Structure formats: structure tokens, C-alpha cells
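With one protein chain removed, the remaining protein chains of the complex are shown where they sit.
We just call them A and B in the order they show up, numbering each chain from 1.
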Amino acid sequence: MSLLLTVALYFSQFCLLLAMLCCGIRLIRGPAAQDRVLALDTLWMVAMLFILVLGISFGSVLYFEIALLIALIGFVSTLALAKFLLRGEVIE
Amino acid sequence: MNKLLPSPLLSVSLIVIWLLLNQSLALSQLLLGGLLAWVIPMYCAPLAIKGSRIRKPWVLFRLLAWSATEIVRSCINVSRIILFRRQHQLNSQFIRVPLHLRDVTGLAVLSCIINSTPGTVWVEILPDTHELSLHVFDLHDEAWWIDTIKQRYEQPLIEIFEGASQ
Partner (left out) sequence: MIELAESIPAWIAVPVTLLLIAGSLITLIGTLCLVRLPHFYQRIHGPAISITFGTTCFVLASMLYFSGLGLRPVLHELLISAFVLLTAPVSAMLLMRAAVYRDLRNTHKQAQHDSAKSSQPPSA
């Protein structure tokens, strides 16, 4: 049973790496600024999922706090960037 | 009472979050969480929106259950479209839905549900006609979308937040 879970963990890490690569491609190529912000937001989310998977594979509950912090920071930074695109300044 | 405990729902959710974060039911954590749940809503009270309250909680639960199944269904639909459909066959369009819902909290809940459902993104409410502008990923029938949103989502929200079941 442990083997099955190991294979699944490796598979999901590989898939999440590919997903981060897709976000990276859009982040570099994206023609408009909003494409880049969207790609960055998705990259944060996928990184958060990756850390959750790492937490399962190392068997440590500590990774949960890192994932929660990453989700928090990602949300705030996306909001700031979107506000900047909308108005040209973050705090009016 | 109202001054000391402005929003009981916020207090309860704060203490639940505190206990979940600390993963314990010890007396010290309960006391600390209770203190936070008592103090924070008092300072947040000026931010609160007046006049919105949940009138029919069971309708809210039914709405949430319905939207959860809808999210799963449209997840599968949208991923099938992304994987197998040619790009030029995609019919992505903006549509307009006339809304009767006026309550601010109800509109916020509606926007969260619509944005969580893959395939639809809320753009904005046009201020002069009070129409909702919406972007749909793969539009096949505009009248169906308008009907679904009005009957499945807006009608329960009007019941929950405005109380009048039309």
C-alpha cells in the first residue's frame, strides 16, 4: 500500500511541476499585463498545492502553516496588482 | 448586548477558526479565542453593512448544496472543452442578465457563487440599468443561462436576504 501512495505522490508532484511550468510560460509570454497577473496568481495557488503534497510526503503537519501563509500572501498581492491595473495606484 | 456583541456570527466563526488553527480544545485556548472573538467584532463594527441578515438559513444551505454540485458539473464540462475542443469552435461571449436583487450581501454571495463556478466570470453591474454583465466561457443558449441564474441563484437569494418570496 505504501508503494501505491509513493507512486501517486511522485505523479502528483510531476503534474504540479508541469502546471507551474505552464504558468511560467504564460508569465513570460503574456502579451498584456493582466495575463501576467493571472499567471502569477495561478502560480501561487499551484505552489501552495505543491507544498501541501510535500507535507503529505514528508509526513509533517508543519507544512500546513506554510501553505496557509502562501495562500494569504498570494491573495493580498493579487488584489494589490489588480487594483494597480484598474486605477494606476494601490491606495488612493 | 448589541453594543458588546455586535455580530454573533462573526464571533462564533472567529473562535472556531482560532481553535482549528491551534488544534486544541484546552481551556486556555478557549479563553484566548473567546477574548479575540469578543474584542475583534467590536472594532470591526463600523465596517459592518447594516440591514442585511439571513432570514431563511435552510434556503441558504439548499442554495450552497446546489451550487456545489453545479461547480463539480461545470468543472468537468470546462475541462472537457479545454482538452478536446478546437479553439475556433469556442463561443465565448459577454451576456447581460437583468437583476431584481438589491441587497448588498446578497449580491456579494451571488458574485462569489458565479465566480466559483468554472465557465462564468462576473464582470460588473451596469449602474444605470442594474443589469449584470457576465462572461461565459462556452455560450450555447443565452436564454438558458439567464433563466438558470435568475431561478436557481437569484430567487433563493431574494428569499434569504430580502424576505419576500415572489
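Quick note on the criterion: a contact is a pair of C-beta atoms (placed from the backbone, for glycine too) under 8 Å apart; a residue touches a chain by one contact, two chains touch by 3 or more.
All values reported here derive from a predicted model rather than from experimental measurement.
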| item | value |
| --- | --- |
| Chain not shown: contacting residue from B:Trp38, B:Trp66 or B:Trp122 | B:Trp122 |
| Touch criterion as defined above, residue of B:Val12, B:Ala48, B:Ala65 or B:Leu90 at the omitted chain | B:Leu90 |
| Residue ranges of chain A at the interface with the undisplayed chain | 1-2, 4-12, 15-16, 18-20, 22-23, 25-26, 32-35, 37-39, 41-42, 45-46, 48-49, 52-53, 55-59, 61, 64, 67-68, 71-72, 75, 78-79, 82-83, 85-86 |
| Hidden partner chain, residues of chain B it touches | 17, 20-21, 23, 71-72, 75, 78-79, 82-83, 87, 90, 92, 111-112, 114-119, 121-124, 135, 137 |
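The criterion applied here is as follows: only the chains that are shown with their structure count from here on.
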| item | value |
| --- | --- |
| Chain A and chain B, separation of their C-alpha mean positions in angstrom | 23 |
